[in-house]
Structures are given as C-alpha cells and as structure tokens.
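Of the protein chains in this complex, all but one are displayed in their positions.
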Amino acid sequence: MQTIERDLVIIGGGPAGLAAAVSARKNGLDDILLIERDRILGGILNQCIHDGFGLHTFKQALTGPEYAQRFIDEFNRLGIDALLDTIVLSLDSNRTLTVSSKKGFIRIMARAVILAMGCRERTAGAISLPGTRPSGVYTAGAAQNFVNLQNIMIGKHVVILGSGDIGLIMARRMTLEGVKVEAVFELLPTPSGLARNVRQCLDDYGIPLFLSTSVFELHGKDRLTGVTVARVDDRFQMIPETRRLVPCDTLLLSVGLIPENELSLSAGVRLEPATSGASVDDRFMTNVPGVFSCGNVLHVHDLVDHVSEEAGLVGRCAVRYLKGEPAPEEAFIPVVPKADIRYVLPQTISGKEDVTISLRVTRPMRNAAVLVTDRDRKVARKKLVRLHPAEMIRIKVKAKDIETAEKLEVSVQC
Amino acid sequence: MLKKNLVCIVCPNGCDVEVLLEEGQKTEILAIDGCTCDKGKEWVAQELTRPMRTIASGIPVEDGDFKLVSVRTDAPIPLGKIFEVMAVIKEKRVTAPVAIGDILIPSPAGTDCNIIATRNVAFTG
Partner (left out) sequence: MENHYDVVVIGAGVVGNAIARELSKYAVSVAVLEKELDVAMGTSSRNSGVIHSGIHYKPGTLRARLNVQGNALMAGLCQDLKVKIDYIGKLTVAQDEEEVKSLYTLKDQGEANGVPGLEILDPGAMEKIQPRVGGIKALHSPSTGIICPYSLTIALAENARANGCRFYLGHEVTSIQKTGDRFDIRAGNKSFSAKILINSAGLYSDHVARMLGIDEYRIYPCRGEYLILDKRLKGTLNVLVYPAPHHGKAGLGIHLTNTVSGNILIGPSNEYQEDPEDYACTADIMAQLRREGHVLLPELKTTDFIRSFSGLRAKQTPPEIGGFKDFVIESREDVKGLINLIGIESPGLTSSPAIALMVRDMVTSLLPLTPKKEFNGARSGMTGHFYELSDEEKADLVAQDPDYGEVVCRCEQITKKEVLDAIQNPLGARTINGIKYRSRAMMGRCQGGFCLPRIVQILEKEFGYRPEDYYLKNLHSPLFSGNMRPDKTRV
C-alpha cells in the first residue's frame, strides 16, 4: 500500500477547510493537502443558494455558491493541492490517515491535521419520532440537496419540524416553487433560526410558526399521509388535549446539527459534551498534538463568515505549530461557562495572547452583558441588546488582562 | 399615531425595531427605535412604504456539469412581485457554460433587477 508524507492535511473542503488552507499557505506553508469527499470544493455552501452570506467578510450579501467560489478561486490561485472525490476512512493519534478514492487506497502520514469535516443533521431516529416509517420524511439539508442540486421536488404538501435556519430557508424555497408549506412546528418556546429568516422566509409568505409545539407521530404505511402535532408544557411534555392531525405528504426535519466527529474520536480527540466538538486551546489544538479543529466540526456556527474567520486563524496556528514554535506551557487557563452560558470556546487558553471567546447563551435575554472574570476580577465585558441561543456571541479578551489569570469564568450579567 | 414592530432583515443581527408612525396619504415615520445601523434605518423606511426582497432560485442547464444553475436577483424587488418573477424564472432554460454574474434574465416581470447566475457551470457536452 502506498504511503505518503505531508506537512499539513486538511480534512474537508467546505468553508472551514478552504479558509484554513488559504490561511496556511498565506502564512508561508508550502506542503498542504486538502481532502474533500465531494467532486467539488465548497461543501454544504453549494446547496445553500439563498443569499445572506459574506456580509462580514465581503460586505456583500452573497449566495452560498458565490461565497464558496471566492475562497475556491483564492485556493486555486495559491495552487494548493486538493484530492477531490476522496474520503478519509481513518485517522489515528499519530496523525496517520487512510484515504480512499477511485485512484486508490493510500496511507498519509501528516505532521499536522486540521479537522474541518463539518456537521450532519439530526434525524427522525435521533429524536425518536414515533409512528410509521413511510417515505416522505427528509432532513431539511437532504431536501435542499434534491431541490437545489438535483432538480428533484420531494413532495407537494409539506410540514416542517424544527425552526432551524435550513428548515426556514427550505420553507421559502419550496413555497416559491409552488409547494404548499403547511406550517413550521418548534418544540422550544423561541425559534431556533435567525429572526430575519423567520421574517423573510415564513412571515412574508404567511407560513405559520407554532412555538412550543412538536410532531408526536408519523402516519402512513407507505408514503407519509400526515403528522400528529400537539403543544408542549414547559417541561416539553405533550399536552394531550391539544393533539391534532395535520395532513401532509412530506415532513422536513430541521432539528439540529451534530458535529461530524467520528474521525476525531478515532484519533483520540477529547470532545466537549456541550458542543459535541473537540475541546481546544486558544490555538485550536485538540488534546492530540498536531491535530486542530475548526468550523462546524468544532462547534455549530450560525454564520459562515465566522467559520471562515475561525478557520483562517486555525490555518495560521497550524503553521506556527509546524514551524516548531514552542508549544504553550502545560498549565493552561481553563475557560468555564457559568450563569446562562451554554458553552464557551476555546476551553483552555495560554494567557499569553489576545483571544476571542465564542459562546452561546442558554436562553433568550435582552439588554444584558457577557462578563469574563478571573477570580471575581472583571477581564472583559460586552453589552448586548439581544442575546439568543441561536446566535453565537464573541467577546475579545486582551493578553494583558489575563497574564496572571487562573481560571476565566464567563457569565451573563442582566 | 401608530406603533409597529419589525424584524430588520438587512443582516443576521435581525434587530427588533419599533417604529412610531403617522399613517395618512403618505406614511410619516416619527421615530425608529432598535436599529443599530444606518442601513437598517433605510430598510425600515422602505419596508413601511414599499417592502423589497431578494430571491434565489435555480434554472435548468443543458450540457453542463450541474443540472441547475443557481440564480438570484441582483437588486431587491417588490415583495408583491416575487411570484411574477418566479413565474419568469420557472420558464427559463439555459445552456452551459454559465459564469457567476452572467445575466440570465434581464428585468424579469418589468422589475429593476436582473436574474444573475451564482454558480459557474462548465460545458460538458
């Protein structure tokens, strides 16, 4: 079996992998190999044909394919190597990969690896949806692939479970194509997707959004014929007297994304329960030396602009590691989520450099501040008009304020 | 005097906006609260008089390496015109190659926008 050696291998050619590769090259690294399982670069952006991407990065509302193309053009201009139609089948803690494509099954030994595999959608099985197992039940992303890439319409009369952004976008997309979208049902008391998407994808087209309501049973032995929906109480238990049957032939699920970390696990990467992604330091290195993580495989983002920015930083960190810059000392400073914070990232920092902490809150709040403290000393504070679990918040912390820190605690101050 | 609540759609921040206005022959905005940028204020004024939207869709391509070329409006169109524009898009067929930015349909349904390609589609024969 053929074995090759590379300095940096990037797994995944979506927005994270592309930005990491471009950044690594711009930071002076020659030997970079990006591996992408699809026949084209760009990842999930290829099927996200709606606009709204790139407002931060390019100050323009681009569609997914356009946004991806800017990075692909840059990637190609820099002459970075990519293996397309190629899948990584395994990764171990010594950064040895096995890789398969029509051209052969080979082994690659990498000095550094950037994990950029993205995420997958939660399924009907994952949420244990009761009822029959008919055709016509799709995750919103799979539906988006059929409609936007394959010119296939998946049904005529649609119900959407979950108010994640992909579900909202698909509600509008299918309505524009003449499909009847009956309603969107959301288990939580607030929408999971961005407020602007509720406005421009549902409200504009008169598609109702029912909050604190969920689908409790699928009907139809062959093709879906309907779903039973009901309201839930504040412990998410069904309120039986609110049960009703909603006839439909298609159910789209937009009930969450899960970082695709199977390769990471096989390499011994430690995952954080709160993000389902790797636990990383402020150089985005995992507990496995030389293995970095960025983008949706690290934590699910709501904006691709943030993915690109994060991945760009990770590309630079990987180059610094490869150039033999001394690893930060063992004694890392933990960053810990406190009141009203669901997760923080990175989970440990060196205290020697400025760092941007990414976080999500547990519940919607207004006019509050995110506070970073070290032993009750204020390190950073960011005031926000609106805080929402659907929106990632980022707060900058200066090196000079954390040099002597022991533990950073992040909380919301109302 | 009338109070209206809007969600700004200019950017992902999705600001909650409260507007005080006088509805007469011409809508007059008395106060805007909640906008965090100037673009948002412009959008609010527009939204109250003549709401505008962008849309995206796909057009079948012959002889290309993709079955569909994704497209969008290159400028906002009136909300009420969306389905008319979609009807024009639905009729359209193109042949590869297509490049990002190519105008595939100029001013559909009499609007001040073009339908432009948002994906490169190579000719495959």
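The chains carry the letters A and B, assigned in the order they are written, with residues numbered from 1 in each.
Basically, a residue touches a chain if its C-beta (ideal position, glycine included) is under 8 Å from a C-beta of that chain, and two chains touch if they have at least 3 such contacts.
Every value quoted in this text rests on a predicted model; they were computed, and no experiment measured them.
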Which candidate, A:S163, A:S212, A:S276 or A:S308, sits in contact with the chain we can't see? A:S276
Which of A:A142, A:L211, A:L384 or A:A399 sits in contact with the chain that's absent? A:A142
Thinking of the whole complex, not just what is shown, which of A:G155, A:G351 or A:P389 touches the missing chain? A:G155
Given the contact definition stated above, which residue among B:N5, B:T49, B:T95 or B:T124 touches the chain not shown here? B:T95
Checked against the full complex, the residue among A:I4, A:M109 or A:L265 that touches the missing chain is A:L265
To test your reading of the contact rule: which positions on chain A touch the chain that is missing from view? 1-2, 37, 85, 87, 89, 98, 100-107, 120-121, 123-126, 128, 130-136, 139, 141-142, 145-147, 149-156, 177, 216-217, 221-223, 249, 258, 262, 265, 276
Contacts from chain B to the absent chain lie at residues 58-60, 62, 68, 90-95
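Just so we're on the same page, only the chains that are shown with their structure count from here on.
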In the complex with chain A, residue positions of chain B that touch it: 6-12, 14-16, 34, 36, 53-58, 60, 66-68, 70-72, 79, 82-83, 86, 90, 100, 118-120
Quick one: in the complex, what on chain A touches chain B? 46, 49-52, 55, 61-63, 65-66, 69, 147-151, 173, 176-177, 194-196, 198-200, 204, 302-303, 385-386, 391
